[in-house]
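Every protein chain of the complex appears in place save one, which is left out.
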Amino acid sequence: MATLLSPPRHYLNDGYGIKSWLLTRDHKRIALLYLASVTVFFFIGGAMAVLIRLELATPVGDLVSDETYNKLFTMHGVAMIFFFLIPAIPSVLGNFLIPIMIGAKDLAFPRLNLLSWYIYVVGGLFSLYAMIAGGVDTGWTFYTPFSTVSSTTQVVPTALGIFVVGFSGILTGLNFIVTIHRMRAPGMTWFRLPLFVWSSYATSLINVLGTPVVAITILLVAAERVLHFGFFDPSVGGDPVLFQHLFWFYSHPAVYIMILPAMGVISELVAAGCRKPVFGYTFVAFASLAIAVLGFLVWGHHMFVAGESVYSAMIFSVLSFLVAIPSAVKVFNWTATMYKGSVSWETPMLYAYGFIGLFTIGGLTGLFLAAIAVDVHVTDTYFIVAHFHYIMVGGTIMGYLGGLHYWWPKISGRLYHEGLAKIAAWIIFIGFNLTFFPQFVVGYLGMPRRYHAYPPEFQVLNVLSSAGASILGVGYLLPMAYLIWSLRYGRIAGSNPWGAVGLEWTTTSPPPTENFAQTPVVTWDAYEYPAPVETHVA
Amino acid sequence: MLPDAVEHHHPALAHQFDSLEQQKEAATLGMWIFLVTEVLFFGGLFLTYTTYRHLYPDAFAAASHELIVWAGTINTAVLITSSLTMALAVHAAQTGNRRLLVLFLIVTMILGTVFLGIKAFEYYSEWEERHVPGLNYAFDPRYYRHAQIFFSLYFLMTGLHALHMIIGLGIMAVMLRWSIRGTITPEYFTPIEISGLYWHFVDIVWIFLFPLLYLIGRHAHV
Amino acid sequence: MSEANPGGAAHPAHVVPTRIYYVIFGILMLCTYLTVQIAFFDLGILNTVAALTIAVLKAALVVLFFMHVKYSTRLTWAVVIGSIFWLAILLALTLTDYTTRAWQTFG
Partner (left out) sequence: MPPLFPERASTMAYRVDNLYFFLLAITAFFALLIAGLIVFFAVRYRRRAPDAVGERIHGNLVLELAWTGIPLVIVMVIFVWSTSVYFAMAKAPDETLNIYVVGKQWMWKFQHLDGQREINELHVPVGRDVRLITTSEDVIHDFFVPAFRVKADVIPGRYVSIWFHPTKPGRYHLFCAEYCGTRHSGMTGEIVVMDPSEFQAWMSGGAPEGSLASTGAKLFADLACNTCHRPDAQGRGPVLDGLFGRSQALQSGETVTVDEAYVRESILNPAAKVVAGFQPIMPTFQGLVSEEQLLALVEYVKSLATQPQQPPTARPANGPAPGENTPVKK
């Protein structure tokens, strides 16, 4: 490294003080604002998860009252889904990387980007108020007529919180779509885009097309509680199943909003980990779009036992089977990429391999739920809880942590401690499997979801799961520790510590505010290893 | 268009864009995507309407019979005229005729206000006839409960539409100020075009609301 | 549009002659009158079909001419058609439940 006369000017030291952060329009700083607020909600949701698992260690409900338990699992759901899983990868990694990956100076609408962070914070405050003022006990699904007629808890503030944070997702999605369409550097054609940009594009499509419907649905729930319109109230003639149609129209594509960005991160990690192009680039890219489109046709499989007509259930079942195919294609292509690659065992790549394995189990257990006959038995039991945690925790959070470790040198200019990171990755992997695999078994045995007390014969499996949860809890604390530690004491990272291909590795770490000295001209394909020499800017 | 040098530091060109052309297309695409979210936002309500009209056709026809059809018809005409004047405003901005632009913006805002006035009158008369669920709702006992769903939908859909109209008037006020101040020029008229897209969208929502809410009970022999 | 053409001859934003606006305005007013008149005849299911067809026609005119989609890029067309397609998904798949709920099962 050349001796540095004055510290290099980059986006972190390009202005100090609260105002330079709270009024920034730099997509990289906004990404860090999101990183902080998203982590806060992750640990709120995580704390509730630990309480839930502690409660379930005994068949009798003796740690908390049933009222409190209902509020715990509801707020665990709301905090994790709406305030962590949906915004995390797009708003933190997407915000930071997409402009750099396509060679732009910033997103298309920087002010809109800052506005979407403030909207996220306002939504968060609404939900925090609801938690402090007594909590909400309707489950994150707000099924009517319980949420509109019967519940006496803070449903309206939470509903407003979700309504507001939905717009943060819409604005981020809108920003990404316009940026990817209109602001690619010269030479950056669609098929030279990194796969993370493809999956972020597909995620933004779902965000933009799905979130408005849940916004109006949540508004209807709040309106029904306040004005008693009677849309979902059977005594007035309303049909509670209509709420489920409106709710799941968004909430199933929402699970693809949560997993698609993680898939994008994994494509990057596998390509960099094996230093070779991703196998079947175009198939993986179009698989993202296929998931985004098919994801909107399948919501009925959440309602097979909810009084849906037999023929409608059949239609949703066959469509639900089709949506599994693009995910399978992605898994096969990742695995095929490793063939004859130069496979590294660095921490981000460990997270990627863990992701592929766990996502395969999560995805295949989805087939059990698309098959109506088996779904009738397993829906609303712990089999479902295990299925979606394998996708959300085994998939999205593994992808998020992998991405955070992989791009940490680029974000902070520092290298984290590799040994500690590997240990944390293994603890998380083991803790995760010990927590959620027993839940498949106890689920098929028939233990229902959201139960505060359960028959004694389920206790052994629940104790195993609670033990796993404590390991997983510890596992999640470690990365926060050594990543923050690395900010001060980590070794200085060069511009390309992993020797990877990608525009983000051609600029300095951390990058300057305008990302590149001059707008790069792209002449090489997506993952053309070995990295072209001239990109190795010292 | 402007020569290259002038374009690069045209006051309206944001730093992250390379040209006014790129900025215009980005802004237009951004507004269209926002309109997609609005289509689906109203879509949830149209689904609720469709489902309950399928389940309770007679109650919906009886309830729709109580709405003031001439008020709805005039409102439709008012909104279509405001769409015309909005389109002419965009045309005036493109051709640099600032006087005409300001005139058409004012006429559009007046028409929007007239629409809200007629709507307020309708709401008042429905309140008088005691058709407002939650406040003083009363109706023919045979369809009492199912008609309540119709009236709830009516107030929610037209209320949400009116709210979007009010936001539209706010946008038009800002556009009027920019037009008078001269920021709108034939090179930089994107804000006017985008506001026009939003206004036309609000008109299209009413084009569907009017027949679905007002016209289903007219011939009924109820 | 990958190559941003800084300052080059940007393709001229299409200026629609005002004559077209007035023609479209006339058709829209006519359609409004038509849909109101039809509503007063008892045509059974045809009433709804007629009302919706006229509304779709009016909306299409506004989108194509007033909102310049007719002269816009293919991307704008894709966005417009996309929104209609997604609205159709929401309505159609939900109605598959409500319309077939009364059917008796067999087998």
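Per-chain residue numbering starts at 1, and chain names A, B and C are given in the order in which the chains are listed.
To be clear about the criterion, a contact is a pair of C-beta atoms (placed from the backbone, for glycine too) under 8 Å apart; a residue touches a chain by one contact, two chains touch by 3 or more.
Quick caveat: nothing in here was measured; it's all calculated off a predicted structure.
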Touching residue (missing chain; options A:Gly45, A:Gly123, A:Pro145 or A:Gly210): A:Pro145
Selected from A:Thr217, A:Ser317 or A:Thr506 as touching the chain missing from the view: A:Ser317
Selected from A:Gln154, A:Thr365, A:Ser465 or A:Thr513 as touching the chain missing from the view: A:Thr365
Which of A:Ala49, A:Leu93 or A:Val241 contacts the chain that the document leaves out: A:Val241
Option touching the unshown chain, where A:Met48, A:Leu72, A:Cys274 or A:Leu404 are the choices: A:Cys274
Chain not shown, touching residues in chain A: 61, 66-67, 70, 137-139, 141, 143, 145-146, 149-151, 234-235, 237, 239-241, 274-277, 279-283, 305-307, 310, 313-314, 317-318, 321-322, 324-325, 328-329, 331-333, 335-336, 338-345, 353, 356-357, 360-361, 364-365, 367-368, 370-374, 376-377, 379-381, 441, 444-446, 448-455, 457-461, 499, 528-530
Residues from chain B at the interface with the omitted partner, ascending: 56-59, 141-146
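Just so it is clear, only the chains that are shown with their structure count from here on.
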Chain at maximum distance from chain C, centres defined as averaged CA atoms: A
Which of B-C and A-B has more C-beta pairs touching across its chains: B-C
Interchain centroid distance [CA atoms averaged], chain A/chain B, Å: 35
Sequence positions of chain B contacting 2 or more other chains: 17-18, 22, 25, 29, 33, 36, 40, 43-44, 47, 51, 55
Per-residue overlap in chain C, given as positions that touch at least 2 other chains: 1, 4, 75, 82-83, 86, 90, 94, 98
Complex contact set, residues of chain C against chain A: 1-4, 75, 82-83, 86, 89-90, 93-94, 96-98, 100-101, 103, 105
Residues of chain C defined as touching chain B within the complex: 1, 4-11, 13, 15-16, 18, 21-22, 24-25, 28-29, 32, 35-36, 39-43, 47-48, 51-52, 54-55, 58-59, 62-63, 65-68, 72-73, 75-76, 79-80, 82-84, 86-87, 90-91, 94-95, 98-99
Complex interface listing, chain B residues touching chain C: 1-5, 7-8, 17-22, 24-25, 28-29, 32-33, 35-36, 39-40, 43-44, 46-47, 50-51, 54-55, 69, 73, 76-77, 80-81, 83-84, 86-88, 91, 94-95, 193, 196-197, 200, 203-204, 207-208, 210-212, 215-216, 218-221
